[in-house]
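The complex appears here minus one protein chain, its other protein chains still in place.
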Amino acid sequence: MIDYQLLIQRYDPEHDNEPRLQRFTVPGDHTTSVLDALLYVQQKLEVTLGLRWSCRMAICGSCGVMVNGIPKLGCKTFLRDYHSDITIEPLAHFAVEKDLIVDMTQFLAHLSAIKPYLINDYSGTTVHKQTPAQLAKYQQFSNCINCGLCYSACPQFGLNPEFLGPAAITLAQRYNLDSRDNGKAARMPQLNGKNGAWGCTFVGFCSDVCPKQLDPAAAVNQAKVESAKDFIISMFKP
Amino acid sequence: MNIPDSARKPYQNELSRWWWLKQRYYRLYMLREATVLPLLFFIGCLLYGLYCLTQGAAHWQSFQLFMQQGWVIALNLLAFAASLFHAKTFFALFPRVMPLAPAALMISGQWLATLLVATGVLLLFGGWL
Partner (left out) sequence: MQILQTDIIVVGGGGAGLRAAIAAAEAAPQLSITLLSKVYPMRSHTVAAEGGAAAVTLSSDSAAAHFHDTVSGGDWLADQPVVEFFVKQAYRELVQLEHWGCPWSRQQDGNVAVRRFGGMKTERTWFAADKTGFHILHTLFQTSLKYPAIKRLDEYFMLDLLRAGEQVVGVLALALNSGELVQIQAKSVILATGGAGRVFHYHTNGGIVTGDGMALAYRHGVALRDMEFVQYHPTGLPGSGILITEACRGEGAVLLNKHGKRYLQDYGLGPETALGQPQNKQMELGPRDKLSQAFWHEQQAGRCGDYNGHAVVYLDLRHLSRAHLQQRLPFICELAKAYVNIDPALAAIPIRPAVHYTMGGIATDINCQTTLPGLYAVGECASVGLHGANRLGSNSLSELLVFGRVAGEQAAHYASQCPAADSKALSVQSEMSQRWLNRRFGTNTTDSVAQLRQDMTLTMEQGCGIYRTGEGLAHCQQQLQALQQRYQQLKVTDRSKVFNSELMQYLELGFGLDVALAICSAAMARTESRGAHQRLDSGMTVRNDAGFLCHSQLYYKANSLPHLSWQAVQISSLPPAQRSYGADNAAAENSADSTKGTQP
């Protein structure tokens, strides 16, 4: 066990006007994750520390935080990879409710806005056929855990919270690319707007931070291509 | 749901206009966007050259002298480097947006096409074709 220095951003809405950093010393070995360290702080040093977490295995998407300025899942980031002070802050670009807990309301609203469910008029009682190749077209984009790291990486979302953002647009692409879906027409109005795919300037940092390697930047820019096609086709329609 | 007299007081940190200095990744992105600046200079030179060509020999000679100055050569070299850098980033992004073939294949294909077109144009204007 060696000692690590954590600088954790604290914000108590009932007493503070703005956030501050607080220093903690936490013992860790080569298996200690940032989440383990935060839970150590909460259990042994500062019971009021607020954070979200659950599964500890990088699938529930709860424990996103900024570690030295980079969005990370706390449970999949390890102290062993840091050598000096480790600064832990709440996810950037979201309003901070308390300490490391941010307000995810807008994120959830963006997800639901793009109609993230199969839209078709299939009424059969058997399964759709879908070959592994058809599955592969959207499978990667279906792996999003809704952790929100990509929104913290996206300066466009930081500048304009109305921007649908990487995860929501990726989810739209996930359904648009599904061979069982006919709902693209219903989703395009959302994607076509300035808060849709065109709000993206392809900074690409979202793909870099995605803990599931979904490449949301690719999805968003594929959506731009779809949006352009949609525009051109609409010009030739009466 | 927010209850009127609730203890909530979410803190929203506004993004400053210098947000792009905060991150190595953002700085790289801004560098890519900034490649347009030296390229603007190069296009300016090109248009100026065309204009001089229409104005007779004297003008053309002054354009040539202008182009031979050290700082102009340096800026144009910078524009060349910037366009190569931009091409590199663009070629890397393209296969992700249009996944038509394996990314490595598409990237080398794009470079190959660039090389062929550039050589062709050089040969054509050099009078070898």
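Labels A and B are assigned to the chains in the order they are written; within every chain, residues are numbered from 1.
In this text, contacts are C-beta pairs under 8 Å (C-beta built on N, C-alpha and C of every residue); 3 or more make two chains touch, one makes a residue touch a chain.
Predicted model, so just to flag it, every value in this text is computed and none were measured.
Considering the full assembly, A:54 is the residue among A:25, A:54 or A:234 that touches the omitted chain. The chain that is not drawn here is touched, among residues A:25, A:112 or A:201, by A:112. Mapped onto chain A, the footprint of the missing chain covers residues 12-14, 31, 42-44, 47-62, 76, 97-99, 101, 103-104, 108, 111-112, 115-118, 122, 125-132, 134-135, 138-139, 142-146, 171, 175, 178, 180-181.
In the full complex, the hidden chain is touched by chain B at residues 1-3, 6-9.
Methods note: only the chains that are shown with their structure count from here on.
Chain contact summary for the complex, chain B toward chain A: residues 7-13, 15, 19-20, 22-23, 25-26, 29, 33, 93, 96-99. Of all residues in chain A, those touching chain B in their complex are 11, 13-14, 18-19, 69, 92-93, 95-97, 103, 153, 155, 158-159, 201-205, 207-208, 215, 217-218, 221-222, 224-225.
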